[in-house]
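Only a single protein chain was left out; the remaining protein chains are all shown in position.
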Amino acid sequence: MSQLFPRLTDKVLRIALGVVGLMAVTGGGVAAYLLHPEQVDTGYTPKQPIAYSHKLHAGDLGIDCLYCHTSVDKAAFAAVPATETCMNCHDRVKPQHPEIIKIRESYATGNPIPWVKVHKLPDYAYFNHQAHVTAGVSCVSCHGRIDQMIEVKQVEPLSMAWCLNCHRNPAASIRPAELVTKLSWKPDRDPAEIGREIIAAKNIHPPTNCSGCHR
Amino acid sequence: MSSVDPTLVQLSPNSEPRKYWRSLDELANTPKFRDWLHREFPESASELVDDKSRRTMLKLMAASFGLAGLTACRRPEQKILPQSKGIEDYIPGKPQFYATAYTQGGVASGLLVECHDGRPTKIEGNPRHGYSLGSASAFAQASLLNLYDPDRAKYPMKEGVRMKWDDFTVFAQPHFAGLGQGQDLRFLVEPSSSPSLAAVKQHALSKYPGAKWIEYEPLNRDEAIAGAQIAFGQPLEVHHQFEKAEVILSLDFDFLGLDSPTILPVKQFSNARRVESKEDHMSRLYVVEPSYTVTGGMADHRLRSRAADVRTVAAELLKQLGGLTVLNGATTPHGRWIAAAAKDLKAHAGKSLVVAGPRQPAAVHALVALINQQLGNLGQTVTYTKVADGWRPQLEQLKELAADLAAGRVKTLVILGGNPVYTAPTDLALADKFKQVPVSILLSEQDNETAAVVKWALPETHYLETWGDALAADGTPTVQQPMIEPLYEGKSKSELLALLTGYKDKRPYDIVRNQWFASLPGDKEKAWRKALHDGIVESAPKAAPVSATPNAQKVSEAFAALKPAGQGTEVNFFASAGAYDGRFSNNAWMQEAPEPMTKLTWDNAALLSPATAKQLGVESGDLLEIAVGGAKTPMPALIQPGHADNSISISLGYGRTRVGRVGNGVGHNAGAVRTSDAFWFGSGSVAKTGRKYPLSHTQEHFSMEGRPIVREATLEHFHHHPDFAKHAVHVPKLFSLYDEHTYEKGAQWGMVIDLNTCIGCNACVVACQSENNIPVVGKDQVARGREMHWIRLDRYYSNDPNDPQVVTHPMACQQCESAPCEVVCPVAATVHSPEGLNEMAYNRCVGTRYCANNCPYKVRRFNFLEYHKDITEVGKMAHNPDVSVRMRGVMEKCNYCVQRIQEARIAAKADGRRPIRDGEVKTACMQTCPADAIVFGNINDPESRISKLRKQDANYGVLEELNTRPRTTYLAKLRNPNPELA
Amino acid sequence: MADLALQQQLDPVNPPLVLGERDYHGITKDVAQIGEGKTPKQWYIAIGITASITGILGLMLLYLVVNGIGVWGNNSPVGWAWDITNFVFWIGIGHAGTLISAILFLFRQKWRTSINRAAEAMTLFAVACAAIYPLFHTGRPWRAVYWLFPFPNPALDMWQNFRSPLMWDVFAVSTYGTVSALFWFVGLIPDLATLRDRAIANNDKLRSYIFGTLSLGWRGSAKAWKHYELAYMILAGLSTPLVLSVHTIVSFDFATSILPGWHTTIFPPYFVAGAIFSGFAMVMTLMVISRWALNLQHLITMKHLENMNKIMLATGTVVGYAYATEMFIAYYSGNMYERFAFYNRAFGPYWWAYWTMVSCNVLVPQIFWFKKLRLNIPVMFVASLLINVGMWFERFVIIATSLHRDYLPGSWGYFRPTPVDMLTFFGTFGLFLTLFLAFVRFLPMIAISEVKGIMPHGKAHAAHSEVAH
Partner (left out) sequence: MSTAVVKDPQLYGVIGNFDSPDDLLDAVRAARAEGYTKMDAFTPFPIHGIDEAMGEKRSPLGYIVLCCGSVGLLGAFLLQWWTGSVAYPLVIGGKPLFSVEPSIPIMFELTVLLSAFGTVLGMFHLNRLPTFYHSAFNYSKFGGATDDRFLLVIERTDPLFHPEKTVALLDSAGSRHTELVEA
């Protein structure tokens, strides 16, 4: 009886299997890294209709977040300000700047400025700014150093796992409520320690059960 | 899916990634497919970003599932559109509550309407209003959906052609200028108590002295007023104090249900019935009625009687009470029953109450006045107040109009509201007559049957869209504030009338404000603001009670003159619990809300007693033909235990031909056999057609099978054994194999439902539907047993199958501490919160339905299909943004309105991190319950109301013996029968 | 052959398991030829029909996925109906295969050899059919797939609830499927080698490469047989508790609930017996057909069939006993809900289903007390069909009638199947038969090497087989 397969078949086969296996493992690892929310969800930086720079306003000029996002400590939503708010200054400041002209148009015509939404939570999740801000969670925890961003960019995954992370051990992200908008706040001692004290004082216990965020 | 961004979020049109996947664009861009994909892969629709460098697993999954999925695989670019100019004290996302008024039968109930970012989403009762006291009827709540009805009358139409208001005014102004004295001008108006409208009316009639103002409402209280006319010589409105009455006898009066335009009677009655300790007493209720109503359901003694025989009962009662004898010869077989009732009433003279329903002829009402006088109840539990001058029975006015029309004496007809073509007695044949009128103008919210026959059909504003006012039954002025700009081109009644007659004020706001402003005391501006805030003008005088004595002579004459009950089967006409008189026909919530007694949805039926059914040889589902006089209508039969024999009841408001996508062709038109001399009831005939007609019920089995579900006892028995409910079933010492989880920390939510005061009125069902975005599934799905209501009112019959007693059992998720549903969910989509809630995470649910199978209460609801897909854009405005809209394949159920708990908690924390106060969180059902039968709260706080109720002897848990540890418990049902009739 | 014939005369009680003048080569030929010859027209017709029925299944599932579970008759309170009924039904069918190949193997039941291969194949195909239901009864199978298996999920950080019997099911069924497949393939290897060598001999290139690859270069060396036999033994040892566990766990779906009629400690043994019962009925149906169609009367002998009938009689009676016990315990418990649940089964709206079940499962097998009927092929064929009907109804009765009327009468309902329900179920038969037809056509449906192993050895009958092939 004759041989069906050439002499080398088995060697080749085993080597091939080895290679495939190796590739599968490494490929899986790479995929796992790339598909992780850390990678997938961050970095979204849409083009905004008006070249508004948070760095300039919040950073260099040091305007407090609450000046524009007024309802952040009163409601679930940190409302995007009405054009009116811009006009408080810009009817005098740089009124002829091309970008400002857009603003004045909007104010004149009453047509809203179509800002592009940057931070989008997963569906079914209900986030409440008021609850977090009053508890002493700083803007920076979720939005990053907005005061250093010329264009606003999503820096955190805003995924369920990421939320749970902080809800399970909040200490590190809790600070005195009056400091929440001080994005550059650097305490002289371990912030987690301060957090723990505040948590004890206010008896803060973030929910980790479903209805905490899902209704 | 997710929460609605307050600042209007829109998908920008250029969000399609045309630069890649071009080859798939065709497929990808069919919006239907994309919506579907977004529904099915919310993650893929949201998580993924516009970046070719990163492909995600979900992207691959979507791709592999349907190539077109790829479009859904980048973050859809969403826009945030803030206002250009800020709005004063408006915080995006924070709901606001405004007071307004809902009018039914010309009587106002005060409302508090929850608005999210400028759109009303939830209707609640106004606690400051004497006729709401915080509660709202199912109708009042469901009227929200009428606002968002996609089939409303939207634009002025001239003989079916869309017009502009300008076109109309161009036509109308010269026309009305040329009417002279208005000899041939007629106004046909839906009755209204609005003072501002009355003012415009005065102006109109002074401008056109020759014109006639006709008011007509298919379900009116004229007989009662006419009864007072007979007894007291003047037309009077009757008022009852159900709370003060210890013994009540109702003659065909569904005062807890459809015969009362407000919920006040329920509040009063339930206060008199509530038993909180074994010393407490409760009032006793006798009911005499043909069909089974919720009032009959609450009766301690119920006498089923043909509507035409009620008069003899009344007369016999008067005789027994020692009053004059008006019964000439006629006798009643119920002597013993009446005697006992009479004795009971007499024993409580001054604290008793006899009432007659709007369906009973005037003479019976007059007789009842005598009875109450005999019992010394006048001025005690019964009071009378004046009605507006120039009152005439509406039917009379309408007949006159019909005559004028027939004689061609009417050249211009203005119909303000209502739908006379559908609701008027058939023998008047208004449809044809209207067609003859040269100029006929209709102002109506609905594009209805009347709109089909008039020249000009004008859109009317919904009451949440415009300014107005109305009087409560006691004359309290109630302000009707708009919640939203008119969605379409509607105008209000007074607005149109002002336009036609050149009234001084044109804008509704001015008309209303100027009506009251002058009369306001003190700082008028401040007072006006307060009135708007409170919803009522407190300073205004209430209607004063009239003290008069009934004239026995006149009464007996009138009684003698009563036309005798005809031969043949008696046909009764009732308001329907769903469509009322047809104004809710296109309202999906009301169509699907089960009729309280029969649990029938999406239909009306001819209710008849088992005996009559046997005699006629019909069974439920047979299609009958009902004839009254010459008129005929088909109607499916439905056997109603406890119905009077040789009598059938049919409800109005169905069989609409022109109302909209929801209501068209639903049910059969009872109005087709409603004639002006058989307006409320009359003798007719019933024939079988041999055909069957499918009826959809939400409940198929009405016997408790001897199971200890609703635990009931007499007051007497309760006094001796207050804890009888606890012993209805043996609950052994229950223990678990595991060391059990304990719920001691923080708030622990629970609910107590008082079966003794619950009347089963559906208010909670609608409240829940509105609050929790519960979909409507339609007749076919209900027939398949797939209704979605989170709270259902189980109806059980007991005792004699021909003349049973009924109990209602509100059933929603019991939030078991050791919940059988949680253990079996493979993906942990339903777990327990630290506060004892049985949580349901919709986005985790894969839809095995195992939890529903393992729920002994069967309170879980499954989205078998995409029940939200047919909701129009405007319909979506009714959604509560604080609650997810569930997609198909997802299980859902009552969660104690967890969104309200969360809101309250966040508020409490922002407010100095204090604990939530008792009563700060009210579930939608508790908030609206007219009988205050539902109490929700923290069982961990010994001071809370609920903790006290749970400590009561009558408190028990359903199926406790299964060791499910329900958080919802019940207070046992009590009845207070007359020992003499026991 | 002399001693074969002799043995036949000597031993009428235990007739040999291979009849006629068969020797090793003869057996090889008989089995191998089925696949080697030209494909008969009838086969094309048959698979044409079954494949189109499978097509219906595909369409129904697509329709379901697009519209949702509402296209079935399921409702509230009957959340599970035909879907889970069919799932349990198919899983049950599967069990006979494993039983024959594993348990009978451990009990050294030689007569299993000529039917075990086909029975195992049947197991696999039945499990494939069964797996469809738990997956699709959610209406959104993709969710079920990626959330029922414990993959790490970095976005959600959520895990499954391993207390849920459905989770146990996921593991039990997938394990069962995998192990059965391994068992089946290991059993096939030597026969694949046989086919390979025959293909080489008739130098049929395609077949020789296919089987050459599939047989992994098996040579039947004594050393290899040593490991092989042990492996086979271990797999049998593993499969035996596995097969018992699978239906036990399936029964837990019901037994661990609190629904009257489900919450029953008798379920595990009762379900296992039922499974074996229905499985054997299905094997019988298939065997009767294939031994006639492929004339293998000499390999699948009356003794095989009779033994299977005896097992059906036994298990059928066990099942009957279970029904009786349920009824008695329900009565004896004194629990009103339990009592009602069982009263309702027999005399409620679904009485017809209950009595169909009883007559098919308890009465029909009783005919096998009579040897005449045990040996009558038409009789046993019809009986096997009836038993499968009965066993389907058993599952339906347990699931639907318990659900439609439970604790609160206010929530009672009634289940009616839709055409989609029926066509989906019908379609799974198409899938099952298609797979089975493909199997008998392309693979040795009888374990050649095992059959040879049970033949009496001896110089004599090797005589007339040539050295040269």
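Should a chain be cited, it is by its letter among A, B and C, assigned in written order, with residues numbered from 1 in that chain.
Quick note on the criterion: a residue touches a chain if its C-beta (ideal position, glycine included) is under 8 Å from a C-beta of that chain, and two chains touch if they have at least 3 such contacts.
These numbers were taken from a predicted model, which means no experiment stands behind them.
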Item checked: Absent-chain contact - pick from C:V66, C:A201 or C:I289 -> C:A201
Next item on the list: Decide which residue listed in B:L188, B:A725 or B:V831 touches the omitted chain of the complex.
Entry: B:V831
Note to self: Suppose we count only contacts with the excluded chain; which residues of chain B make the list?
What the structure shows: 736-741, 817-823, 825, 828, 831-834, 965
Next item on the list: For the chain that got dropped from the picture, name the residues of chain A it touches.
Entry: 1-10, 13, 164, 208-209
Next item on the list: Considering the whole complex rather than only what is displayed, give the residues of chain C touching the chain that is not shown.
Entry: 23-25, 28, 150, 157-163, 167-168, 171-172, 175, 178-179, 182-183, 185-186, 189-190, 193-194, 196-198, 200-201, 212-213, 216-231, 234-235, 238, 241-242, 245, 249, 252, 448-450, 452-453, 457-459, 462-463, 465, 467-469
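In the analysis below, only the chains that are shown with their structure count from here on.
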Checklist line | Chain pair with more C-beta contacts, A-C versus B-C | finding: B-C
Check: In angstrom, rounded to a whole number, how far apart do the mean CA points of chain A and chain B lie?
Finding: 46
Next item on the list: Averaging only over C-alpha atoms, locate the centres of chain A and chain C and give their separation in whole Å.
Entry: 54
Note to self: Residues touching two or more other chains, restricted to chain B: which are they?
What the structure shows: 43, 47, 831, 844
Item checked: Junction residues of chain A - those touching two or more other chains -> 35, 37, 122, 159
Next item on the list: Spell out the residues on chain B that touch chain C in their complex, using ranges where they run on.
Entry: 40, 43, 47, 61, 65, 699-707, 709, 781, 784-786, 792, 794-796, 809, 811, 820, 822-828, 831, 844, 846-850, 852-854, 856-866, 888-889, 958-959, 962, 964
Item checked: Of chain C, residues touching chain A in the complex -> 153-158, 196-197, 200-201, 208-209, 212, 217
Note to self: Residue numbers of chain B touching chain A in their complex, please.
What the structure shows: 1-3, 5-7, 9, 12, 42-43, 45-51, 54-57, 75, 77-86, 91-94, 831-834, 837, 839-844, 882-884, 895, 898-899, 901-902, 906, 909-910, 913
